[in-house]
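Every protein chain except one is present and positioned as in the full complex.
As written, the chain order gives the labels A and B, with residue 1 at the start of each chain.
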Amino acid sequence: MTFLIQQTLIYAVPLMIVALAGVFAERSGIINLALEGIMIFGAFAGVLFVNLTQQAGVFDAAKANDNYLALQGFMLLAMLVAAILGALFSLLLSFASVNLKADQTIGGTALNLMAPALVLFFIRIVANQNTLQMYTGDAASWFMIKKSMFGYGRNDDMGFFGSTFIDKTYLATYICIILFVVLSILLYKTRFGLRLRSCGENPQAADSLGINVYKMRYAGTTISGALAGMGGFVYALTTANCASTGEVAGFGFLALAVMIFGNWKPLNIAGAALLFGLFKCIAASYTSIDINGDGVFLLAQLGISPHIYRMLPYLVTLVVLAFTSKKSRAPKAEGIPYDKGKR
Amino acid sequence: MRTMEAENIIEMLHITKEFPGIIANDDITLQLRRGEIHALLGENGAGKSTLMSVLFGLYQPEAGEIRKNGQVVKINDPNDATALGIGMVHQHFQLIDVFTVLDNIILGAETTKFGFLQKKEARKKVEELSEKYGLKVDLDAKVEDITVGMQQRVEILKMLYRDNEILIFDEPTAVLTPQEIEELMATMKEFAKEGKSILFISHKLNEIMEVADRVTVLRKGKYVGTVNTCDTDKQSLSNMMVGRPVQLEVVKDEARPGETVLKVEHLSVPSHTHKKDAVHDVSFEARAGEILCIAGIDGNGQTELVYGLTGLEKCSGGTVTLCGHDISHATIRQRGENMSHIPEDRHKHGLVLDFTLEQNLVLQRFREPRFQHMGFIKPAAVREYADRLIEQYDVRSGQGPVTVARSMSGGNQQKAIIAREVDREKPLIVAVQPTRGLDVGAIEYIHSQLVAERDKGRAVLLVSLELDEVMSLSDRILVMYEGEIVGELDPKATTVQELGLYMAGAKRMTKEGEGA
Partner (left out) sequence: MKEKLSILWGKDGTKSVLASLISIVIGMAVGALIVVLVGLLNPSMGLGTMWEGVRLVFGGLFSTGRDAAGQLTFGFNPTNIGNMLFRATPLILTGLSVAVAYKTGLFNIGAPGQYLMGTAATLILALSIPTETVPAPLVWVIAFAGGSLAGAVWGCIPGLVKAFLNINEVLACIMTNWIAANLVTWMFDRGSLFENLQNTVENTKTAYIYKTSFNGVETSKMGLDLIFPNSQVNGGILIAIVIAILMYILMNKTTLGYELKACGANRHAARYAGISDKRNIVLSMAIAGALSGAAASLYYLAGNTEFFWSTYQSLPATGFNGIPVALLAVCNPIGVIFTGCFMSMLDIVGLQLTNLTAYNEYITDVIISIIVYLSAFSLVIKLAISGSHRKHRKAAEPAPVSTAPPDGGDGTPEKGGEQA
């Protein structure tokens, strides 16, 4: 059970934060199909930062002395770097769709093609192979929260809560959850949020009230890029042992589906992300899921082909979309370039 | 001179605004006095809205200047306009459908603390204003759920909330019932009495004569003149507006209704936005040789009724019989065999804007053997047909049959649709707001076409929101209110006021009275 919850969270949290990234873009009126690409780019940026910093030996002493706080800070820095570069990368999308009034679907697709191409090109030159990993050690030994940090011994029991939500978890997961809450409040309770949402619904009206639609759309997409970039790194950190391979296996698109399923509303998205996280978790580790802790790996013993588990998230997405798309309500003006001259 | 300047709160002097291919405002001067109601009169496309958009900071003029209280001001965007106390109720309401009324009113002028919205104070202020002017609104309702009339009150409250003293009303009466129009007029007069200055844009002479102190007339982007309403009358205003004497009435003979072409029994059509039916249990008949008009305020089920008749929407109950065939479950194509449809929205349904004119003219007919052979289109036949229609119906365009529909003027786009639909020679013509947004010349033309078709023995089902059109064109009127037909009237025996009472739901006939 503990394993199941931890694994589900590991998949659900990046989904959630990237889906929120989608919300910020679409609520401002820009369809961000590039979430996948931005995630790939953000993951690469974060991993490269970790790799280069390790190479420079900045945190070697901290690691040697088990200075966990410093290492957590290191990880937060990497998240920040991923977010910044994700935001920068997303500017390509904002520029095309806001200034040049380009087709947002094609623009997003271009970014989705560009990110893996650029990333693989650089990885091949930097690492001379198709994967960029940490310079030394692995994600678990450097960044994971362990019970030893809180003075527990190897055989001490932290209780259900402790062993599920503290031991062997990543701080990044909780940072993402906090960010998710804060940004949701931003979207609904502040002037900025109100104005941003108005641009996605009726930009002409917003403009007539003196709101700068272009600026708002830039803001929405940039926040979106930052969140997606960070989400990409968190995904790489927690599920891929902090390695960048130029792909996130359609995770960005799953996040888009989560966003639609969640009807562009944060609370629903959080729920949808948990559901999808569960399926993703089953797909990734069905062999080692021991649901009630009796040592029986039920899912593996069912005799169902592993391919079915792997297909599950995508199949479920299609089915879920089929059931919800009639009711779902996208921001009215999303995908339509706003042209001040054409009122 | 000095006193004159102080008297004018806003002066727009020699304003010129160009768009690619057209000068929308050509050297226009408009002076608004403090505390007056000043009407701006002109046909569709005369440049009224453009001029107001310039005043509101949405467009920058190429030439000319704007003065407030004699001082030259520069209005770069709506923020500047608001700062100068200028507010505007746009023709198409600028509201966010999914926001609450309160959110809509404060949007752009929010009070905040550390960036967080402080809605309590705002609510208090709006409630006071709403009380003071009798503008009743439900602050917590979503805009998509409230009536058009209330939406307009929200727009007015938006201006008042910003303490504007110069109020622009752009075609505010188009969507209202006669009774609501009277209320609005009263509110406007009250504003003027308080010293607020009002610009009232309209092409309806009755309203202007009733409420305005002075009128400025525009025609084809040019300034025609400014007159006091007490010194003029409707006919001379209308001549100024169109530039020639206008026939205000439609000329037509008595209708000679023949056999029933369309029979609708207990028809219901579901709604997309609400759980209730948009059209509920509607029954009527349309006969050959008559123009039957469906009147009503926008959004009372007329659109859905037409969708149900033409097959664009599935009906949830009832039957439709056309020329003796039950078409309740027929496809659009099958229905099209006996029905022409001039759609409400010419850009959404009427035309494929990226197709050429000739492609648009065969939109339903390309499958006919005369236009195709074994699935291959016969370009020569299409061209020949298009040339004939263009000639016969005087559709003007840049490059004739190969003009891309998007580049044509609104009037000619509509003419092309009329040509296509009328030329299909079907027993029933469904025409939905066929003259919306067109100038007088085009309106006259379309009216005469519809009358001519009637006289050829076709049944014409006309859906219109314009009371003048309803009264002058129709032979019989059905009034729709909240998805039901609430009255059948004879245009010769009724008055606009009576029609208005039906449209507002204040009066209705009993079921037995229908269809009699």
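We take it that contacts are C-beta pairs under 8 Å (C-beta built on N, C-alpha and C of every residue); 3 or more make two chains touch, one makes a residue touch a chain.
Please read all numbers here as calculations on a predicted model, not as lab measurements.
Novice: Looking at the whole complex, which of B:His349, B:Arg383 or B:Arg508 touches the chain that is not displayed?
Specialist: Touching the chain that is not displayed is residue B:His349.
Novice: Tell me which residue among B:Gln151, B:Asn164, B:Asn300 or B:Gln359 touches the hidden chain in the full complex.
Specialist: Checking each option in B:Gln151, B:Asn164, B:Asn300 or B:Gln359, the one touching the absent chain turns out to be B:Gln359.
Novice: Pick out which of A:Leu256, A:Ile269, A:Ala284 or A:Ala333 touches the chain that's been left out of the picture.
Specialist: With A:Leu256, A:Ile269, A:Ala284 or A:Ala333 as choices, the missing chain is touched by A:Leu256.
Novice: For the chain that got dropped from the picture, name the residues of chain B it touches.
Specialist: 18-24, 26, 44-45, 49-50, 53, 90-92, 170, 220-222, 310, 312, 331-333, 335-336, 341, 343, 348-355, 359, 363-364, 366-367, 372, 375-377, 396-398, 406-413, 437-439, 441-442
Novice: Which positions on chain A touch the chain that was left off?
Specialist: 33, 92, 96, 100-107, 109-111, 113-114, 116-118, 120-122, 124-125, 204, 247, 249-250, 253, 256-257, 260, 305, 307, 310-311, 314-315, 317-318, 321-322, 325-326, 342-343
Basically, only the chains that are shown with their structure count from here on.
Novice: For the complex, which residues does chain A have touching chain B?
Specialist: 189-192, 194-195, 197-198, 201-202, 204-211, 329, 332, 343
Novice: Touching chain A in the complex: which residues of chain B?
Specialist: Against chain A, chain B makes touches at 53, 56, 58, 77-79, 82, 88, 90, 94-99, 103, 106-110, 112, 115-117, 158.
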